[in-house]
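Below is one structure, written out as structure tokens; comments come after it.
Only one protein chain is missing from this complex, and each of the others stays in its spot.
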């Protein structure tokens, strides 16, 4: 039973309840209860019932929602430095990616959220994104030539696909299954669990693991709500978050492997291309950021091991 | 939580009864409910944000476009050509003009997204001509009213787009295809009713058209009917998405009415635009307010509470489905379709999916339910339009409508009990698993 004097934090996200993120959030809620001796709890609203990611971020700023999990992608509109995550081939591999997130660069990016009245509590794993196509197995960037590829509505994502030779076509996530099926677009890009859970593998039979972007998920709390918590409560919450982050990375790994196995079983050809031609192809895009805030960040990231 | 449910329900019903516009009743009730748990400033800002983001949706674009193209079809001679074509098909059968009426409404419905547009465009011409041929005026009106609701099931359909939004993203393309069989079944059922009625009353048989006439009328209707292929064919073959199809429908109707048939002058377009935008705004403002209401309902876990209560009501799934159908019918009697779909989808959808019904089938069941409501007093927009076109009273329409209500119930029962009626076509076309 809920105690009357319990501190209840409302957390909303846009993923369904099977997703590793949701399961980690449930775990986080349980840990917070235990740590706080039942004096704090988290109420979770899944599946976008309280709004899209952009709207949820805004609700945190407004103060009617305490916490949310969003992709770094819509954060571009609030914290421009986040653009760096949407650039292709910023990270060499998963290890480099996590080293950067745990370095001062990653911590500074979380702190940068404070300007937008958001406190970044931690990064969650959302893996790396790769291309999936209906009819062609992409081996080199040249294979993408003229192909209509669905991207998220983000300038950086659009530039990336166009630089690689494809024709970036923004289509909303809800319309994507039918858009793929009917050939409005020839392909799209996402991480393995999303490719699997969205059933897009029923239409797109070629999955090229070129791993062009690593876009992390962010766990955010409204600075106003955070400020009202006592230092001890803040510490409990941060500890619950830190434990959930570790737990979610493990779940994510499992779910990635399961998803890849499942799509292979469903007849999808999974291709492991040579990444160098892709990396070379996006060099002009990296160069175009020289001298900007994002460009400096890019150079710092590349310098990290 | 219980307090919030009470505040929401009581304030909404009181404002509604006192003649506050539905959209503002929804908005004001939502604001009051928000104030139960959220401070004043964040509550007001959240309300504003939910209203704007509720209509910040690409899928909803189809609504103004189909409203605009429906308006063009009514004034641009497209409706009249469809009627002429239907006469060639079934005009010579016993009770033939009633069949013409139903087929015209169904064909019109398959190119436009609105039942009121069908009633006014087809009824405006068919009701007087049937009366002249010796049919009873109230019967003619009843036929038009009942059969124009088929257009809400047969794509394109604005209300199915609204359902897709309210259900959290059931595919619009799948919903559109799912609506065909139930819509045609409804049209067929109504034709049976009319055949029997016409036989009992000894209504006249129409003239058989000469071959030359038949060919001429058919050819004349081809460009209008071609819109079906453009809209549906375009979606299925991947030239454009369901939303983009609505813009194509606007362009094509513009081309037909202004250039080909020349029945709309370019100088008349601004007036048509203004009228379309006003109708659009009524619907969008409702969606904006309802989106805020469904937000506060989720925030307070109201849908879960109600669906939990419904599920514990009985362990017989049929009884629960019957209860839901009866509630929807009662709602439809008093409330217009858009607010009803927006308010009740989040409440009932979790219940029916728990019972194993697909969201797709539930969408069709819900719309069919509310279609009946459009033809019943006290609040039924299609009924009102029909009555005012034929200058008859609502009460005089009830008697001829009775057998049609019965047929609509029968179709509703079938569609509720047999998932295949809704799911066969979308599955065959690979739109669902």
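Note that the chains are named A and B in the order they appear, and that numbering of residues resets to 1 at the start of each chain.
By our rule, a contact is a pair of C-beta atoms (placed from the backbone, for glycine too) under 8 Å apart; a residue touches a chain by one contact, two chains touch by 3 or more.
In this section, contacts and distances are computed from a predicted model.
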{"item": "Identity of the absent chain, which is to be given by its UniProt protein name, from \"Na+/H+ antiporter subunit E\", \"NADH-quinone oxidoreductase subunit I\", \"TRAP transporter small permease protein\" or \"Succinyl-CoA--3-ketoacid-CoA transferase\"", "value": "\"TRAP transporter small permease protein\""}
{"item": "Partners of the unshown chain among those that are drawn", "value": "A, B"}
{"item": "Residue, one of B:164, B:276, B:345 or B:361, that touches the chain absent here", "value": "B:276"}
{"item": "Residue of B:173, B:328 or B:389 in touch with the missing chain, whole complex considered", "value": "B:389"}
{"item": "Among A:23, A:41, A:96 or A:117, residue touching the chain not depicted", "value": "A:117"}
{"item": "Hidden partner interface residues of subunit B, rising order", "value": "15-24, 27-28, 31, 41, 43-49, 51-52, 55-58, 60-61, 63-65, 67-68, 70-71, 74-75, 113-117, 120, 124, 152, 157-159, 162, 239-240, 243-244, 247-248, 250-251, 264, 268, 270-288, 334, 336-339, 374, 378-379, 381, 384-385, 388-389"}
{"item": "Footprint left on subunit A by the chain that the document does not show", "value": "54, 58, 61-62, 74, 76-78, 80, 115-117, 148, 152-155, 158, 162, 167-170, 172, 184"}
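Methods note: only the chains that are shown with their structure count from here on.
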{"item": "Mean-CA-position distance for subunit B and subunit A (Å)", "value": "39"}
{"item": "Subunit A residues within the subunit B interface of the complex", "value": "10, 45, 47-52, 55, 58-59, 62-64, 171-172, 174-175, 177-179, 181-184, 199, 202"}
{"item": "Subunit B residues within the subunit A interface of the complex", "value": "34, 38-39, 41-43, 45-46, 49-50, 53, 58-59, 168-169, 171-174, 235-243, 295, 298-299, 346, 430-431, 433"}
